[in-house]
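As you look at this complex, bear in mind that one protein chain is not there, while each of the others sits in place.
The first chain written gets the first letter, and so on, giving A and B; residue counts start at 1 in each chain.
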Amino acid sequence: MIEVEGVAKSFTLHNQGGAVIAVLEGAGLRVAPGECVALTGASGCGKSTLMRMIYGNYLAERGSILVAGVEVAGAEPRVILALRRERLGYVSQFLRVVPRVPALEVVAEPCLAVGMGRDAAETRARALLTRLRIPETLWGLSPLTFSGGEQQRVNIARGFAHEYPAMLLDEPTASLDEANRDTVLELIGEAKGRGAAIVGIFHDRAVRARVADREVDVSCFAP
Amino acid sequence: MSEVPLLQVSGLSKSYGGRIGCAGVSFDLWPGEVLGVVGESGSGKTTLLNCLAGLLAPDAGRVVYDTRAGGPRDTLAMAEPERRMLMRTDWALVHQNPRDGLRMGVSAGANVGERLMAVGARHYGRIRGAALDWLERVEIAADRIDDRPSAFSSGMQQRLQIARNLVTGPRLVFMDEPTGGLDVSVQARLLDLIRGLVRELGLSAVIVTHDLAVVRLLAGRLLVMKEGYVIEAGLTDQVLDDPQHPYTQLLVSSVLQV
Partner (left out) sequence: MTVAYNFAYLDEQTKRMIRRALLKAVAVPGYQVPFASREMPMPFGWGTGGVQVTAACLVPADRLKVIDQGADDTTNAVSIRRFFEKTAGVATTEETQQATIIQTRHRIPEQPLTGDQILVYQVPIPEPLRFLEPRETETRKMHALEEYGLMHVKLYEDIARHGHIATTYAYPVKVEGRYVMDPSPIPKFDNPKLGGCAALQLFGAGREQRIYAIPPYTKAVSLDFEDHPFDPGTWDDDCALCGASDSYLDEVIIDDAGGRMYVCSDTAHCRGRRRAGHVGASGAPYEEEGA
């Protein structure tokens, strides 16, 4: 489902004297449907960078990134946008909040985007928010005013609203208490169960042990 | 995915004497895509928009639009009556200053209804009904339908301009700094409205702005312009999060994070 091969990435900071920061060289990994691969390695070794490259958020300098058979590296924007809409989900570390949009709408949006009816999308959104213990009183409010943990849970609910065949999870359990952490692990398990291929970054070793089938040490791809 | 781009722009150039307005701009726009064009003052983004929308005659280049009836047509080569008809039906232009895009001397209802009347609508009740429907969609109270736009706040005028433009169901919308000059809270409301309408109506759009937050919110694709040239293009979040060109990096790093 996800095939990364020979990927390289460096950043050139033109406005800081043209400094070049090489982050990855010859990176590769494969994730089969139903598998969860955890990216490991010291902080700054490029885990998030690699994940963002799979998502198309960062440009790949060299190499190939195939997601559900679609080549992401060098793809047209509309190809990547369609891929993100239907087949590739991403739970980032931070929820980018659009002001004025209520939490329920935030979570329902990915379902609406793939053509699900409004009622069905909202029902699903409510179910996820309930599961992640977001009180109903908050559903009509914009997550702008929520606590970090609440924002994270809205983020996760949104990430799992549509059943993506491929998912990227960047620290999904950070800043969550034990009960919610378990719920997230359940969600991941369910996703695996229906055949989703997952790449995740999990700081917590215990969490990693519970969901990851394999680990890939990204520091091996240091240039 | 459709086979033919909605808009194919190739080699669009416009100079003012020796000064470059925009140079060699080329891109394809597909149905449902929203393209942001950013740049600072003098970057050529407004010149580009005016050339695309037919307000300015470019010196070189083609703008091929996939018309509903006749397939892909070069709009620059069109006869004026045809182009004017296109501007009234399939295309829309939202001006930065709503006063440029409205008739200030007639009521809000007449403003929204004018395009319908211009394409042959002859039933007063239905025209008024359509006007009321659109006023509701842009969140203007129904009892303001007979008021003149001169009595509206600038945010309301801008929303009225949007309603006036969208009433004939255009497929392509050109917007020039749609939130320029508006209060911050008013901007937010307007952006939400535009976002919703674009999604709901499946519109394609070209949005010119200097505000990176606006493109992040509205546009899936981005063109960055500097001194008339497109110096970087791609997915909006990719260009803003992983800028390659020195100028883009400068632009992105200059924006204050609130």
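Heads up, the rule we're going with is that a contact is a pair of C-beta atoms (placed from the backbone, for glycine too) under 8 Å apart; a residue touches a chain by one contact, two chains touch by 3 or more.
Because the structure is predicted, anything quoted here is derived from the model rather than measured.
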For the chain not depicted, the shown chains it touches: B
Touch with the omitted chain, as defined above, among B:D66, B:D90, B:E114 or B:E232: B:E114
Absent-chain interface as seen on chain B, which is shown: 80-81, 84, 103, 105-107, 109-110, 113-115, 117-119, 122-125, 127-128, 145-146
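Basically, only the chains that are shown with their structure count from here on.
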For the chain A and chain B complex, residues of the former touching the latter: 11-15, 52, 56-59, 77-78, 80-82, 98-101
Touch list for chain B against partner chain A, complex: 1, 30, 33, 188-189, 192, 217, 220-221, 234-238, 241-242, 244-246, 249-250, 253
